[in-house]
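Scroll down for the structure; my scribbles are underneath it.
The chains shown are only part of the set, and none of them has been moved.
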């Protein structure tokens, strides 16, 4: 699947993207059974609000950013570009010119399992990037990759159109058809957590709130006054 | 020592914690003979003021945050929770609900040799965390660990009640009974450094201020005008 650009991809409602961005990575990840979370080596290049949107995927050779140019043509407003590398690479594949072009297309942000540069300019223009490294090292345009094929990015399979949510906690991916479910479940979880937050803030203990004491006792947890007593 | 919660721990004067926090990690570390410094993979999750306080310790299985709930009940205002893992782990063991509960208990902050999540919320609520990773990955509540037993966290032995000082330079641990000494010696060192700072700021060289020139000469340091001359 090298040398292929798939031009069609599933639709994704903008309002759904907004709901997922508001929920954030940790809540969506938990609500969907703790799957789809990318490796934590991906970090935002600056502090800023989270994003969510449907994936445009890129498979790129190491040290070669040609496919980024190809991918931009396939982007629609609200898309999140997800770049996976054919081999480990930290080169600065992405900078302010590509970001300018993506912004002109309405792209919401970039997830890149490689390096990024021009980070000060990217922050100034408010184009969010999650990358494996900040590195000024330039790349070539010499070999083909693919656009909008399924990729494995930072350990997670991403199909074009999958929901990508990214914030300061990392990046999570939800299959396109489960995105609505993720928002519903996430909002339910957020509501439940808000209720718990109030009780915890008031001083109630998680041991009591979650009813953990009995199970801990059954498993043999012992309370002693001093270490010597515990021996 | 798995499955044990020790409920007693040595007392620690709040005023002493404030003095140590003001001195900071580097000064205390130097003043006490350069011991007790945790591995630098522990980093603060946001920029903020340093903290100091007595340790409540946790020994946790990898990917399991049950013992954090158990530990909160053992916390008093001003405590610093220190979590060590039984095996290398970066999962997001700690988030905003646990932080809400700790804040309600008056906990000063968390040192966790594993991952942390909900980092934006933690910054908003001003709950400081030093962690090995930022990772949304959720954890289970399935296996026992221990609370307030001696642990090795990021390379350093920590007993309950030991003084933990953490700031942007890292985390240092001082045995409970030496905490007062550390404050005294640290303050003395800070005074001396302040005097040196003024002389250095005025342009005096460290070579002269510290009287290094003769020893350097004895060890054979040569000054030459050009590299060719030095060969």
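Order of writing sets the chain letters: A and B. Residues in each chain are counted from 1.
Here is the rule we use: a residue touches a chain if its C-beta (ideal position, glycine included) is under 8 Å from a C-beta of that chain, and two chains touch if they have at least 3 such contacts.
Because the structure is predicted, anything quoted here is derived from the model rather than measured.
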Number of identical chains in the entire complex, 2 depicted: 6
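Here, only the chains that are shown with their structure count from here on.
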Distance between the centres, which are taken as Cα means, of subunit B and subunit A, whole angstrom: 30
Parts of subunit A lying in touch with subunit B, wherever the complex brings them together: 24-26, 29-30, 34, 37, 40, 43, 50, 167-170, 172, 193, 196-197, 200-203, 205-207, 210, 212, 216, 219-227, 230
In the complex, subunit B residues that touch subunit A: 1, 3-8, 66, 69-70, 72-73, 90, 92, 95-98, 100-101, 103-105, 115, 117-120, 133-138, 141, 144, 148-150
